[in-house]
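Below you'll find the structure I mean.
A protein chain is absent from this complex, but the other protein chains hold their places.
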Amino acid sequence: MKKLDAYFESLRIRKIEEMIALRYPEQEMRCPTHLSIGQELVPVVVSNFLSKDDKAFSSHRAHAHYLAKGGSLKKMIAELYGKATGCTGGRGGSMHLTDLDCGFIASTAIVGNSIPLAVGSALSQKLQKSNFLTVSYFGDGATEEGAFYESLNFAAVKSLPILFICENNRYSVYSPLEVRQPANRSITDLAQSIGVESFHADGNLLIPLTHVVQSAIEYIRKNNGPALIELDTYRHREHCGPNFDDDLNYRAAGEVKTWLDKDPLKLLFAELSADQHFEKTHNEMVSKIENEINDAFLFAENSPLPNPQLNKEFLYAK
Amino acid sequence: MKKLDAYFESLRIRKIEEMIALRYPEQEMRCPTHLSIGQELVPVVVSNFLSKDDKAFSSHRAHAHYLAKGGSLKKMIAELYGKATGCTGGRGGSMHLTDLDCGFIASTAIVGNSIPLAVGSALSQKLQKSNFLTVSYFGDGATEEGAFYESLNFAAVKSLPILFICENNRYSVYSPLEVRQPANRSITDLAQSIGVESFHADGNLLIPLTHVVQSAIEYIRKNNGPALIELDTYRHREHCGPNFDDDLNYRAAGEVKTWLDKDPLKLLFAELSADQHFEKTHNEMVSKIENEINDAFLFAENSPLPNPQLNKEFLYAK
Amino acid sequence: MQNKTTTFAEEINQAQHCAMAEDNSMICMGLGINDPKAIFGTTTGLQSKFGSDRVFDMPTSENAMTGVGIGAAITGTRVLMTHQRVDFFLLAMDQLVNNAAKWHYMFNGQMTVPLTIRLIIGRGWGQGPTHQQSLQSWFAHIPGLKVVTPSLTDNVGQLLYQSIMDNNPTIFLEHRWLHNQVTTQGKCLPLLGEPEFTRTVRSGKDYTIISNSFMLSEALQAHSHLLRYGIECEIIEISSPTHINWTHIFASIERTKRCLITEIGHTFSSVASEISHSIYSRYYSLLQCPISIIGLPHYPEPTSYKLTKNYYPNANTLSLKIAEDIGINIAKINLNKHHDIPGEWFKGPF
Partner (left out) sequence: MQNKTTTFAEEINQAQHCAMAEDNSMICMGLGINDPKAIFGTTTGLQSKFGSDRVFDMPTSENAMTGVGIGAAITGTRVLMTHQRVDFFLLAMDQLVNNAAKWHYMFNGQMTVPLTIRLIIGRGWGQGPTHQQSLQSWFAHIPGLKVVTPSLTDNVGQLLYQSIMDNNPTIFLEHRWLHNQVTTQGKCLPLLGEPEFTRTVRSGKDYTIISNSFMLSEALQAHSHLLRYGIECEIIEISSPTHINWTHIFASIERTKRCLITEIGHTFSSVASEISHSIYSRYYSLLQCPISIIGLPHYPEPTSYKLTKNYYPNANTLSLKIAEDIGINIAKINLNKHHDIPGEWFKGPF
């Protein structure tokens, strides 16, 4: 993927989430919210290889996946504000996003629980003889769920067109990998031995990331079989909510620093800045992004609240 | 393990199960019953390395595991007859065996569901700083359950003294491996990549089997960590019930023949028969075994029925 | 032709064949779906007719496979999944409750979940504590699920066909002992008809029995027995505890003023408790005797033949209770057969 595109698409997501963080304390976005700040590059690169007919599923930490796939920003912010114009009309909140127009089917809030759904979507695609695939995003914690394992097994048995993306940010809430997975565990090797072609890369580095995503997708399209990519990444802020929480010391200061230094936006910015024209493009892009974000927040704030009289609607489908 | 011991211990189990098969049609053993005929050598060798203080757990197909561990034959047959003297007083039937005196804690009837229990037992052993271990028996089908995966992960994280024994008999009821697991799946490699030291052997051949069990147990005792052994094996009769069912053609005739030719008892018998004294020993042992079996069936038949007035008892512990 | 006999299992089989033919996108999956036993004969011929892409066996992974079913359903595939026992499906409650039940609702009607899950309730021959649970009360407690509990051969095909064709997640609770129940083919309701989830299957003025699943067979026997004493029971079949036609029930209670509710599982916090609460809340001052609930005792099923003798209530349990409520003495029906098998055709082991 092109550096400039990767940078600006990631920057856009970063700035959206920073605005959410800034405004969260106003207590108008009243739902649990898990920011992707630090992890944006992964979905940006993955989505670069996808079309609208490819489907995506995600977890509690879904904003970046939704946005990178082309999900409507306005509908997402309106959803956080609990408005009628939100992507689920205020019913699902930050943890239940959907935008069928762009193929972002759904995120769900139970760890590991959207992985089998994504496999079911890939099964539909295979049955419909479609040439498209499904992406399933989840974290390192989700790989501890039996649902992850069972899903990979079935995807392999049936040779389904699915790309599993494991964003390994080393933590599940405040819990480090050591208390959850064996010392020398490689998620990549594990998935490979389940029967899914598996890849690994640093999720902060554009070139290896692009390369590995391309390889995995080529593999899926060529072999009609599943692939998994484990990507090392890091979340900059608290697990849930808008703040930094390194004062709690659950992550070693050195570790935090190493990873913040490897922030994908920082790295790309440094590289791109070498070009003298970049500053101008940057300023233009930033103001474009900021305008879009302001519009989205205005849209959300000015949108009508949903009508609780309709609360009974859609309990059953017609 | 000594050939002669292995042979006679396996033969004893075989003859017990053959008697169950013979008498099952009398309709007095009124519960689903899964025979281990063909798979006896595995638990015989495993149990040879265990003491009463080592614990064992098993699945629906538990007779051989229970007997090899030292479970009371009388109590087992009485259980099949639904008698008060049965190992659970008639409450659990063939699929819920227990004999705490010999460390056979329990078998349960839901696929994969006793694996976490065995891990919990190993956790107790570790906490109690005991030098003993727990064995968890299950089939190839059980490895498809998330519970299997989650259990191995936790056992590895906590370095628990547990030996997982997967008896791979290639079928789950009538379903062959192909429709359940990817083509090139190795359960051994899979377990290894989860983080459990893993071994593989032919479960029909005494020497490699003994060797691998010894290595695994040594590994566990030395490293205080879990190990798994995958053993190739074959059930001779139908999944549940007393009959042969190869008329149903779900297993290729050639496959069945190959495996029946490799019947561990047949192989050991052939080897032992080379010794001229064997015939005598054999006859003596067979009549000893047959007496024991007849006694057990007499015991079961003559035992009192349980009292349904006590059906409410033990809903809660005191 | 019209009068050839047909069984409950055959009707179930037929409904699946018709649904698969009707909807080309539909798939059927389940452990052993195409094995020689074909899930008690209910899935016979499906794979050979519709191919192994659409009809397939699967790994023993109840939780993820339910999720796969939901995922396929929300992306345009109609799904039917079968489990040989309700008990195995306890592994899949997260997918069922957190996803299937809530999906249409929480995504604001944007997707539907055309998924039906057949769960077979085991009974007898030492099924014991973990092969005989029914759990209709669990499923009915969760908003968004549709629960269907067939009792009779005449409408089971229609109920299954319509469940499959319905775009809501449906739990189809099928009792193992009903599979061989026979009726004449002409008496079966058309697959394409709209199911009547609350039906009067016997009319009577003296007493109302509200029942479903295998307990309805016992109720029918009790009904005949009591007729000999001049007692006319009305039997109301609840073939969907989540879609009860209350008016229908209330009309019967107004006439009979007495009622008994059967429960196929345990009774504490059950569908039967709910029905009782609803009837009482309306008619407490009209009733001539308390409402009885007859279901399983409040302990797990033991395995032994001897211990299960009185575990399942039967036609006698019902008749005696009704006679007591009405205030007459009656003899017991002579149920001269093993209590742990559905008929002499059953020889074990599963």
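Chains: A, B and C, in written order; residue numbering restarts at 1 for each.
The criterion applied here is as follows: contacts are C-beta pairs under 8 Å (C-beta built on N, C-alpha and C of every residue); 3 or more make two chains touch, one makes a residue touch a chain.
Here the structure is a predicted model, which means the values were calculated and not measured.
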item	value
Identified contact with the non-displayed chain, of A:K55, A:H96 or A:K126	A:H96
Identified contact with the non-displayed chain, of A:G82, A:G120 or A:P161	A:G82
Identified contact with the non-displayed chain, of B:I13, B:L67, B:L80 or B:I110	B:I110
Per the touch definition above, residue among A:G141, A:G195 or A:P264 touching the missing chain	A:G141
Hidden partner interface residues of chain B, rising order	55, 57, 88-89, 91-92, 96, 98, 100, 105-106, 108, 110, 113, 115-125, 127-128, 146-147, 149-151, 153-154, 157, 313-318
Residues of chain A (touch criterion as defined above) contacting the omitted chain	24-25, 27, 30-33, 82-83, 86, 88-96, 108-112, 141-142, 144-147, 172-175, 179-181, 240-242, 245, 248-250, 305-306, 308, 311-312, 315
Residues of chain C in contact with the chain not shown	63, 87, 90-91, 93-94, 97-98, 101-102, 105-106, 128-130, 133, 137-138, 140-144, 241, 266, 268-271, 273-274, 276-277, 280-282, 284-285, 287, 290-291, 293, 298-300, 302
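What we mean here is this: only the chains that are shown with their structure count from here on.
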item	value
Overall pattern in which the protein chains touch one another (line/ring/star/complete/other)	complete
Chain separated most widely from chain A, comparing mean CA positions	B
Chain A and chain B: spacing of chain centres that average the CA atoms, whole Å	45
Chain B-chain C separation of Cα centroids, rounded to whole Å	36
Of all residues in chain A, the ones touching two or more other chains	146-147, 149-150, 153, 157
Multi-partner residues of chain C (at least 2 other chains)	58-59, 61, 63-64
